[in-house]
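Mind looking over this structure? Questions follow.
Removed: one protein chain of the complex. Kept in place: all other protein chains.
What follows is chain A.
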Amino acid sequence: MVYQLNNVSVNYSRQTALRNVSCTMEEGKWISVIGQTGAGKSTFVQVLKGLIPHIDGDYLIDQQPVKRDAKGQLKVIPEIGFVFQYPEHQLFETTVFKELAFAPKQQGMSNQQITKSISKILPQLGLSEDILPLAPFQLSGGLKRRVAIASVLMMNPKLLIVDEPTAGLDPISKVALLQLLKKWQQQVNRTLIFVSHQMEDVAEYSDEVIVFHEGCLIGQLDTRTLFLEQSHLLEKIGLSLPESVQLLKLVEELTGEKIQVSSCREQEIFEKVIPVWKARRLQNV
């Protein structure tokens, strides 16, 4: 499915949160959304989910305008999976089990199937069955977030939107989640919209990056182009580069040598940069 916004603006009473945003999100991609605090990222993804009833401009899915009610207001789009920036906003059942069973039940899955899928999803998120009878509020911050993500994956969404899904996760759980999301996205060839402040994660996993600044979409580029060739765009709006890219640029600056890399993944950058650094440092002695 292709999701498209044409000249979309969102006005809140105090301010304009999105200004004339136009973009197209193709199927089968990991698209990251970045920008400073208050830039409009969460507003943008809430528009995609149909959570903001009144928008100016057009929203199309597969070229078809999204359905509106009699008053012209958008409605929540059920096929889109959405994980809120604060997981507390979506955990409303009395136990973790009910929370995870909610979406599949609505989709008409049998109890037996539900129990089976729950047993499958828990280990993928590093969660133990012991938490099933607990109330969501009894979980620690990071566990709550993982339950929120699990419950959305249970609905097998067509498009998955995750707003800062790694905030509050310990480092190993974070990597596990990112790999799980990548696997999901590639296996079913669907689109993932990933809002994040972690430039390292964005550089490591995305195909494409959308950049917001003060409510405007100021760029939609492939990840390598953004971080390696158009990095001035990020510097201009005060977003830092991933540390591995900073390393690459520093060694390039010190050696005066251009180092060719095909991606901005940390492992590749280390592999290409370290030999140059070591060789040149020895020559200098």
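Here is the rule we go by: a contact is a pair of C-beta atoms (placed from the backbone, for glycine too) under 8 Å apart; a residue touches a chain by one contact, two chains touch by 3 or more; residues count from 1.
In the analysis below, contacts and distances are computed from a predicted model.
When the unshown chain is looked up in UniProt, the name that turns up among "Energy-coupling factor transporter ATPase", "Ni,Fe-hydrogenase III large subunit", "Helicase Helix-turn-helix domain-containing protein" or "ABC transmembrane type-1 domain-containing protein" is "Energy-coupling factor transporter ATPase". In the complete complex, the hidden chain is touched by one of A:Val2, A:Val76, A:Val188 or A:Ile274, namely A:Ile274. Which of A:Ser117, A:Ser151 or A:Ser244 touches the hidden chain is settled by the complete complex: it is A:Ser244. In the full complex, chain A touches the hidden chain at residues 12, 14, 35-38, 41-42, 85-86, 88, 138-143, 146, 163-164, 167-175, 197, 199-200, 238-240, 243-244, 246-247, 250-251, 254, 270, 274, 277-278, 281, 284-285.
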